[in-house]
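All protein chains but one are shown in place.
Then we have chain A:
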Amino acid sequence: LGFIPPEAASQLLGSFDAIINCHNSDNSEDIRCKCICPPYREIEGHIYKQNVSLKDCNCLHVVEPMPVDGKDVEAYCLRCECKYEERSSGTIKFTIIMYLSILGLLLLYMIYLTLLEPMLKRRLFGHSQLIQSDDDVVGDQQPFANAHNVLSRSHSRPNMLNKVEDAQQRWRRQVQEQRKSVFDRHVVLS
(Lines give C-alpha, C1' and ligand atoms only; values in the text may rest on other atoms or scores of the structure.)
Protein backbone atom coordinates (compact mmCIF):
# COMPACT_ATOMS: atom_id res chain seq x y z
CA LEU A 1 0.00 0.00 0.00
CA GLY A 2 2.97 2.27 0.55
CA PHE A 3 3.32 4.96 3.13
CA ILE A 4 0.99 7.89 2.78
CA PRO A 5 2.75 11.08 3.86
CA PRO A 6 0.68 12.81 6.49
CA GLU A 7 0.42 16.05 4.51
CA ALA A 8 -1.18 14.33 1.56
CA ALA A 9 -3.32 12.23 3.82
CA SER A 10 -4.52 15.22 5.77
CA GLN A 11 -5.30 17.09 2.58
CA LEU A 12 -7.28 14.16 1.33
CA LEU A 13 -9.09 13.86 4.60
CA GLY A 14 -9.54 17.60 4.64
CA SER A 15 -11.56 17.49 1.45
CA PHE A 16 -13.82 14.86 2.94
CA ASP A 17 -13.96 16.85 6.09
CA ALA A 18 -15.10 19.94 4.25
CA ILE A 19 -18.02 18.00 2.87
CA ILE A 20 -18.99 16.65 6.24
CA ASN A 21 -18.51 19.79 8.26
CA CYS A 22 -19.92 22.25 5.79
CA HIS A 23 -22.77 23.03 8.13
CA ASN A 24 -20.32 24.36 10.64
CA SER A 25 -19.21 27.22 8.49
CA ASP A 26 -22.37 29.18 9.33
CA ASN A 27 -20.91 29.77 12.74
CA SER A 28 -18.38 32.41 11.81
CA GLU A 29 -16.94 32.34 15.27
CA ASP A 30 -15.48 28.94 14.64
CA ILE A 31 -12.92 29.99 12.09
CA ARG A 32 -10.04 32.28 12.62
CA CYS A 33 -6.75 33.36 11.22
CA LYS A 34 -4.03 33.69 13.81
CA CYS A 35 -0.90 35.66 12.99
CA ILE A 36 2.05 35.65 15.36
CA CYS A 37 4.52 38.44 14.80
CA PRO A 38 7.81 38.41 16.71
CA PRO A 39 9.49 41.52 18.08
CA TYR A 40 10.89 43.78 15.37
CA ARG A 41 13.16 46.67 16.19
CA GLU A 42 11.38 48.55 18.89
CA ILE A 43 7.97 47.01 18.29
CA GLU A 44 6.98 44.23 20.68
CA GLY A 45 5.71 40.87 19.62
CA HIS A 46 2.01 40.68 19.03
CA ILE A 47 -0.68 38.16 18.16
CA TYR A 48 -3.44 39.12 15.76
CA LYS A 49 -6.67 37.19 15.32
CA GLN A 50 -9.53 37.69 12.93
CA ASN A 51 -12.46 35.74 11.58
CA VAL A 52 -11.45 35.60 7.97
CA SER A 53 -11.60 32.80 5.50
CA LEU A 54 -8.68 30.80 4.21
CA LYS A 55 -7.95 32.96 1.20
CA ASP A 56 -7.70 36.11 3.28
CA CYS A 57 -5.49 34.54 5.88
CA ASN A 58 -2.28 36.42 5.38
CA CYS A 59 -0.37 39.14 7.08
CA LEU A 60 -1.75 42.02 5.05
CA HIS A 61 -5.37 41.27 5.81
CA VAL A 62 -5.10 40.27 9.40
CA VAL A 63 -2.49 42.52 10.94
CA GLU A 64 -4.46 45.65 11.74
CA PRO A 65 -3.43 48.26 12.57
CA MET A 66 -0.09 47.73 10.86
CA PRO A 67 2.58 48.88 13.34
CA VAL A 68 5.15 49.75 10.69
CA ASP A 69 4.69 51.77 7.56
CA GLY A 70 5.66 51.75 3.95
CA LYS A 71 8.85 49.92 3.14
CA ASP A 72 9.08 48.04 6.43
CA VAL A 73 5.75 46.29 5.97
CA GLU A 74 7.25 43.59 3.80
CA ALA A 75 10.12 42.88 6.21
CA TYR A 76 7.72 42.80 9.13
CA CYS A 77 5.28 40.55 7.37
CA LEU A 78 7.99 38.10 6.33
CA ARG A 79 8.66 37.33 9.98
CA CYS A 80 5.02 36.88 10.85
CA GLU A 81 3.48 33.45 10.66
CA CYS A 82 -0.20 33.17 9.83
CA LYS A 83 -2.21 30.03 10.35
CA TYR A 84 -5.78 29.26 9.50
CA GLU A 85 -7.61 27.36 12.21
CA GLU A 86 -11.01 25.85 12.42
CA ARG A 87 -12.90 24.27 15.22
CA SER A 88 -16.34 23.02 15.95
CA SER A 89 -17.69 24.50 19.13
CA GLY A 90 -20.91 22.58 18.65
CA THR A 91 -19.08 19.26 18.80
CA ILE A 92 -17.26 20.32 21.94
CA LYS A 93 -20.44 21.44 23.65
CA PHE A 94 -22.26 18.27 22.66
CA THR A 95 -19.46 16.01 23.80
CA ILE A 96 -19.00 17.66 27.17
CA ILE A 97 -22.69 17.75 27.95
CA MET A 98 -23.07 14.12 26.85
CA TYR A 99 -20.11 13.11 28.98
CA LEU A 100 -21.40 14.92 32.03
CA SER A 101 -24.85 13.40 31.67
CA ILE A 102 -23.50 9.87 31.39
CA LEU A 103 -21.22 10.50 34.34
CA GLY A 104 -24.11 11.91 36.32
CA LEU A 105 -26.32 8.94 35.48
CA LEU A 106 -23.62 6.49 36.49
CA LEU A 107 -23.04 8.31 39.75
CA LEU A 108 -26.75 8.36 40.53
CA TYR A 109 -27.04 4.67 39.75
CA MET A 110 -24.04 3.93 41.91
CA ILE A 111 -25.49 5.88 44.82
CA TYR A 112 -28.80 4.10 44.32
CA LEU A 113 -27.13 0.69 44.33
CA THR A 114 -24.99 1.31 47.35
CA LEU A 115 -27.12 3.49 49.59
CA LEU A 116 -30.76 3.70 48.63
CA GLU A 117 -31.59 0.13 47.72
CA PRO A 118 -30.41 -1.47 50.96
CA MET A 119 -32.31 1.21 52.87
CA LEU A 120 -35.50 0.56 50.93
CA LYS A 121 -35.19 -3.19 51.32
CA ARG A 122 -34.48 -2.87 55.01
CA ARG A 123 -37.60 -0.83 55.43
CA LEU A 124 -39.67 -3.39 53.56
CA PHE A 125 -38.36 -6.43 55.39
CA GLY A 126 -37.36 -5.29 58.83
CA HIS A 127 -34.20 -6.42 60.51
CA SER A 128 -35.34 -9.86 61.56
CA GLN A 129 -35.44 -11.61 58.23
CA LEU A 130 -32.05 -10.63 56.95
CA ILE A 131 -28.59 -11.64 58.08
CA GLN A 132 -26.55 -8.54 58.33
CA SER A 133 -23.13 -9.29 57.04
CA ASP A 134 -20.48 -6.85 58.16
CA ASP A 135 -18.15 -8.09 55.53
CA ASP A 136 -18.81 -5.87 52.58
CA VAL A 137 -21.71 -3.47 52.65
CA VAL A 138 -21.20 -2.45 49.08
CA GLY A 139 -20.89 -5.83 47.50
CA ASP A 140 -22.79 -8.44 49.40
CA GLN A 141 -26.20 -8.49 47.91
CA GLN A 142 -26.97 -12.15 48.49
CA PRO A 143 -29.35 -11.71 51.44
CA PHE A 144 -31.12 -9.00 49.55
CA ALA A 145 -31.21 -11.11 46.41
CA ASN A 146 -33.03 -13.83 48.28
CA ALA A 147 -35.34 -11.35 49.86
CA HIS A 148 -36.03 -9.89 46.49
CA ASN A 149 -37.04 -13.27 45.13
CA VAL A 150 -39.32 -13.79 48.08
CA LEU A 151 -40.93 -10.44 47.47
CA SER A 152 -41.39 -11.01 43.79
CA ARG A 153 -43.02 -14.37 44.25
CA SER A 154 -45.35 -13.18 46.96
CA HIS A 155 -46.58 -10.16 45.05
CA SER A 156 -46.64 -11.94 41.66
CA ARG A 157 -45.31 -9.11 39.56
CA PRO A 158 -45.68 -9.12 35.78
CA ASN A 159 -43.09 -11.09 33.82
CA MET A 160 -41.22 -8.18 32.30
CA LEU A 161 -40.26 -6.66 35.61
CA ASN A 162 -39.20 -10.05 36.90
CA LYS A 163 -36.90 -10.50 33.96
CA VAL A 164 -35.32 -7.12 34.53
CA GLU A 165 -34.83 -7.89 38.20
CA ASP A 166 -33.30 -11.26 37.35
CA ALA A 167 -30.93 -9.74 34.86
CA GLN A 168 -29.94 -7.10 37.37
CA GLN A 169 -29.29 -9.66 40.08
CA ARG A 170 -27.20 -11.73 37.73
CA TRP A 171 -25.17 -8.69 36.69
CA ARG A 172 -24.65 -7.69 40.28
CA ARG A 173 -23.36 -11.11 41.19
CA GLN A 174 -21.00 -10.96 38.24
CA VAL A 175 -19.63 -7.59 39.33
CA GLN A 176 -19.22 -8.90 42.83
CA GLU A 177 -17.17 -11.82 41.54
CA GLN A 178 -15.05 -9.49 39.48
CA ARG A 179 -14.57 -7.20 42.43
CA LYS A 180 -13.45 -10.03 44.66
CA SER A 181 -10.86 -11.18 42.22
CA VAL A 182 -9.54 -7.82 41.06
CA PHE A 183 -9.65 -5.82 44.26
CA ASP A 184 -9.11 -8.40 46.93
CA ARG A 185 -6.89 -10.90 45.29
CA HIS A 186 -5.27 -8.62 42.69
CA VAL A 187 -5.70 -11.04 39.87
CA VAL A 188 -8.02 -10.65 36.95
CA LEU A 189 -9.21 -14.24 37.04
CA SER A 190 -10.82 -15.95 39.99
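In this section, a contact is a pair of C-beta atoms (placed from the backbone, for glycine too) under 8 Å apart; a residue touches a chain by one contact, two chains touch by 3 or more; residues count from 1.
Simple rule for what comes next: contacts and distances are computed from a predicted model.
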Omitted chain, identified by the protein name its UniProt record gives, among "Actin-related protein 6", "Chloride channel protein", "Regulator of G protein signaling 9b" or "Zinc finger SWIM-type containing 7": "Chloride channel protein"
Absent-chain contact - pick from A:60, A:98, A:116 or A:161: A:98
Residues of chain A (touch criterion as defined above) contacting the omitted chain: 1, 3, 5-7, 10, 13-14, 16-17, 20-21, 29, 32, 36-41, 44-47, 49, 51, 75, 78-79, 81, 83, 85-89, 91-93, 95-99, 102-103, 106-107, 110, 113-114, 138, 171, 174-175, 178-179, 181-190
